[in-house]
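Here's a structure for you.
Every protein chain of the complex appears in place save one, which is left out.
Think of it as A, B, C, D and E in the order they're written, each chain with its own count starting at 1.
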Amino acid sequence: MRILLINPNTSQFVTDTAAAEARKVSAPKTAIEAVTGTIGPPIIGCRSEAAIGAYAALELAATHGRDADAIVLAVSFDCGLPAIRQAFSMPVVGMTEAAAHTACMVGGRFALLTFGDRVAPLYEELIDSYGLTSRFVGVHCIPALTPAQLRDPSLVQDRIVDAAHTLAKQGADSVILGGAVFAGLPNRLDKETPIPLIDGLAAAVRMAETLVDLRITKQTTGSYQLPGAKSLQGVGDDLRALFDGFDN
Amino acid sequence: MRILLINPNTSQFVTDTAAAEARKVSAPKTAIEAVTGTIGPPIIGCRSEAAIGAYAALELAATHGRDADAIVLAVSFDCGLPAIRQAFSMPVVGMTEAAAHTACMVGGRFALLTFGDRVAPLYEELIDSYGLTSRFVGVHCIPALTPAQLRDPSLVQDRIVDAAHTLAKQGADSVILGGAVFAGLPNRLDKETPIPLIDGLAAAVRMAETLVDLRITKQTTGSYQLPGAKSLQGVGDDLRALFDGFDN
Amino acid sequence: MRILLINPNTSQFVTDTAAAEARKVSAPKTAIEAVTGTIGPPIIGCRSEAAIGAYAALELAATHGRDADAIVLAVSFDCGLPAIRQAFSMPVVGMTEAAAHTACMVGGRFALLTFGDRVAPLYEELIDSYGLTSRFVGVHCIPALTPAQLRDPSLVQDRIVDAAHTLAKQGADSVILGGAVFAGLPNRLDKETPIPLIDGLAAAVRMAETLVDLRITKQTTGSYQLPGAKSLQGVGDDLRALFDGFDN
Amino acid sequence: MRILLINPNTSQFVTDTAAAEARKVSAPKTAIEAVTGTIGPPIIGCRSEAAIGAYAALELAATHGRDADAIVLAVSFDCGLPAIRQAFSMPVVGMTEAAAHTACMVGGRFALLTFGDRVAPLYEELIDSYGLTSRFVGVHCIPALTPAQLRDPSLVQDRIVDAAHTLAKQGADSVILGGAVFAGLPNRLDKETPIPLIDGLAAAVRMAETLVDLRITKQTTGSYQLPGAKSLQGVGDDLRALFDGFDN
Amino acid sequence: MRILLINPNTSQFVTDTAAAEARKVSAPKTAIEAVTGTIGPPIIGCRSEAAIGAYAALELAATHGRDADAIVLAVSFDCGLPAIRQAFSMPVVGMTEAAAHTACMVGGRFALLTFGDRVAPLYEELIDSYGLTSRFVGVHCIPALTPAQLRDPSLVQDRIVDAAHTLAKQGADSVILGGAVFAGLPNRLDKETPIPLIDGLAAAVRMAETLVDLRITKQTTGSYQLPGAKSLQGVGDDLRALFDGFDN
Partner (left out) sequence: MRILLINPNTSQFVTDTAAAEARKVSAPKTAIEAVTGTIGPPIIGCRSEAAIGAYAALELAATHGRDADAIVLAVSFDCGLPAIRQAFSMPVVGMTEAAAHTACMVGGRFALLTFGDRVAPLYEELIDSYGLTSRFVGVHCIPALTPAQLRDPSLVQDRIVDAAHTLAKQGADSVILGGAVFAGLPNRLDKETPIPLIDGLAAAVRMAETLVDLRITKQTTGSYQLPGAKSLQGVGDDLRALFDGFDN
């Protein structure tokens, strides 16, 4: 099985962290191909950057996704998820989406932990778009990371552990660590926390494998069916070719 | 007052229709500048095209919006609305957003009328993202328009009138006509319908003028504050310059 | 255009404040006629007084509204809004209703600031009746005003500015100032607040003008159609005549 | 125990029907005093009439309620319920309110059956204001009654039975008969229906007795505490005296 | 009238407390039979124990409920309520269910007070299953009781009074005391609290009497109709006989 890991951030080190974790948790038969964004900011961190990221992810999928068995979005805002899910026939999974559904099978309510406070509403809206607001305790924001901390999040592991204790008191039964750079961190910290930490990237890779193995078919009706053939202007060659090839 | 009308569809005739209506309903002092998309499909009609349209609208705003007093999105999916609202200091209004809020001040519940059935969920999700699901009767889909009908929607006015009667029986107190190409049509048909037809483009232009005249200030905190300075890759020059100029 | 401004409070100074602001924000062509309640308390401040106010507003509309092009309710509980909207053919807008819909086009979530804590649930229920609870951060109550402060709310402007900072931290992207006596105050304070202050009275006047200019038609079906002819007992002559005149 | 039954409709025959049923279901020790509205229409049937009815009910409560142990609203829109509940210290119960809570203890979801289709949204909004929308199948409207049928609803009992069958198929586990004129009818028809019919008037009388016997105390904080002393203009003498007497 | 009071906890003293209160509030004509669980823990206090309690309550109903006119569940998690309501033809009422519906007729929003913090989510989910989340302020947890306090809850009455003050400030208009052992306590404390305390056991007994007197009929369709005849394995003789006797 071949999984395409799309990181629409333009930072290679995020891709590397995510790909390493993906390779660790995936089945032996699974090959991980990881690609990095070429459009947009180094780290997506607000509404306008997320809109650019959605387009960037769609372009990456068009360029690299043709032969994949599944696509995983390695960005915690799940940028472009509905767009890519619609335009491709194979399973497409977002890391926060996968984390949220995993959290639901682990306890009652979950929280999400992130860095910097201006993104809290984006996560709230994302969880709400998944229909899971009633199971969501909310977003807990730790001050924004320095570049060094971003590259080595274990430098802030005390804050993560503290936050997990706080969130448990607020009624969370698990905590999602939001951010592709945190891939792999949950299993290193969860002995110290009263509630499990969910690794979105690992969850997404496993969910993608599961959807492939369950042989989920593609819709031929409704809003997730493939697009009709359209002549796209101003986009990359691969995306244009993708749409030229649709025939319904 | 200068309002920039952004049509992220790459069809000039849609821009022309919308701009004509915008000029008719706006105040004498208001100048309408209308621009057409250069990225994406002729008419946005599904999830992946809407993601492209959001990026296209943001690029258009960066290129043409610097001196505008307000921006109106002339596309009924309101593509890129939160992204543009965040990245600019002036009011930004979407046509379906404006129509929905207008409908709420006209009666209890409203419906939306559109063409082709695969987009119904996109409108439902859009209305839900505005928090207005409890006031929404739902989407009524008339079969997709032919190219000729798309250019002259009055060819299908009987179907619109019939649909309004049906929706009134289902509990709608008003109907939004979804689609920038329908700008101007509601006032030509509403003598024949038991409930008012809402013209999203006209509503959006008036709402934009109102927000300017109310002198609504820009947030300096939260998820709608301006982005931080970021080095964007692979985007248009104007969008890159816009982000280079942010300083918080 | 002639807008009837209805203040169902029996305090003339509230009418004067609201009318002054209404004249300032309305279009040159718009004439504002403002009337004051003759039934009920000086300032409506609880559930039972709001019920009286709804009836009082309906009586005022019957007496003064026949020739108006639109009606604006200058009371922040929007007393009698559905009743008057149904019984008249012209647009009818409430000031908190208009503020709430305006706030939705300005950011993600909004709050409402008021004085005295026993009315918080009334505003929560009002916003919920508009379907906007998911976009509502909540009510922030400042201690009840003294009579002098009520007549000159700028005496408490520091508290308003402080509250806006608090509400911004709680996730509000804008704040509605609840209370017709605050008309005009937002634009005098919003340089000092991190998020915009919404002036409900000003918003309502602009929304009323917009609905008139959009030529929104009256429903002839559903719960907002005009009442049937009914013989009313014990009401004012104008209200009785209004109902005598209905014919459906 | 003395229960004041308030019928804000100005039709004496509705009061008589309701009072007869109230006397039948109440405890031997309970005395029923029934009063008829003197303000408003013979039968309340739309939004504006309901606003008049709320005021009318409050006036009736002020005039007749001083010595009552509980108040029951014998009008299926529960006109004025929050207003009267706040302004009086004894229990106050609405007939549709009581029916809805009773229905919840009888099965999963309930429906409401009424006559004439323009009132459906009023009942939907009423049930929603009670927080019970998720347990509500909806309103089923039978064509409006003739005056003769209104005075003898058993003339339409076949339609009621048919409607109950339809609603059972739609998932209702019980049906509320909306309308004070139907008091007493449910127990005459429920042998023929697959799901129980709920008599709102009977339920309200029993609920009122229960609240009295449970010795529920009056709030001294929050939005349901008694109003403050206020000088009311233009209202009936008893209502003015009531407000003059408040002292908090 | 004969009411069967089922306490699925295996503690006789809880049954005794509940039965004493039930006898005090019920009508003179009502006989109370109270039974204690023989399966499960002394005091049900978590999810798995509540599942055992549901089965235990169903077994008790099968053994003792044949001749009852109504069943009341004297356990604040209302264990087994939907199961017993379906399997029997007479009214079945849970004590927290009855308390919640009572609270709704007393004010706007209510809270629930309990002991020990691990059960808060169970009450939240229970209230949500009743559809009443929008009227619920939440659960307030006082530290778990000692065995002595459990047998004499008046030892902690100061904490209850303090908590009621706190909850009133948070917007509660009434407070449910969660726990069958508190039966009778509310009326001894409510002079000292700003909002009424609701006694679930007393409310349930009165609601059960009301449902009997209203002659609510049993559904013959839907999910609350009686079960079909089934051969049950491994259950008590009375439960097996009950199911053997069904014939639809």
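Simple rule for what comes next: a contact is a pair of C-beta atoms (placed from the backbone, for glycine too) under 8 Å apart; a residue touches a chain by one contact, two chains touch by 3 or more.
Quick caveat, the model's predicted, so the values are computed rather than measured.
Undergrad: Given that one chain is not shown, what are the shown chains it touches?
TA: A, B, D, E
Undergrad: Sort through E:28, E:147 or E:234 and give me the one touching the missing partner chain.
TA: E:234
Undergrad: Of the residues A:88, A:115 or A:130, I need the one that contacts the missing chain.
TA: Of all options in A:88, A:115 or A:130, contact with the hidden chain holds for A:130.
Undergrad: Can you list, in ascending order, the subunit D residues touching the missing chain?
TA: On the subunit D side, contact with the omitted chain comes from 108-109, 134, 171.
Undergrad: Name, in rising order, the residues on subunit E that touch the hidden chain in the full complex.
TA: So the residues of subunit E touching the unseen chain are 10, 37-42, 45-52, 54-56, 58, 80, 82-87, 118-122, 125, 129, 221-225, 227-228, 230-235, 243.
Undergrad: Using the document's contact rule, name the residues of subunit A that touch the chain not shown here.
TA: Within subunit A, the residues that touch the unshown chain are 25, 27, 82, 85, 91, 93, 97-98, 101-102, 104-108, 130-135, 168-169, 171-174, 187, 190-191, 193-196, 198-199, 202-203, 206-207, 210-211, 213-224.
Keep this in mind: only the chains that are shown with their structure count from here on.
Undergrad: Which is it for copies subunit A and subunit B: same residues on both faces, with over half shared, or different residues?
TA: Subunit A and subunit B contact each other through largely matching residue numbers.
Undergrad: Could you work out which chain's C-alpha centre is the most distant one from the centre of subunit D?
TA: A
Undergrad: List the centre-to-centre spacing of subunit A and subunit E in whole Å, with centres computed as mean CA coordinates.
TA: Roughly 44 Å, centre to centre.
Undergrad: How many angstrom lie between the CA centroids of subunit B and subunit E, rounded to a whole number?
TA: 52
Undergrad: When you check subunit E against every other chain, which residues touch at least two of them?
TA: 108, 134, 171
Undergrad: Tell me the shape of the graph of touching chains, choosing from line, ring, star, complete and other.
TA: Topology of touching chains reads as other, fitting no named class.
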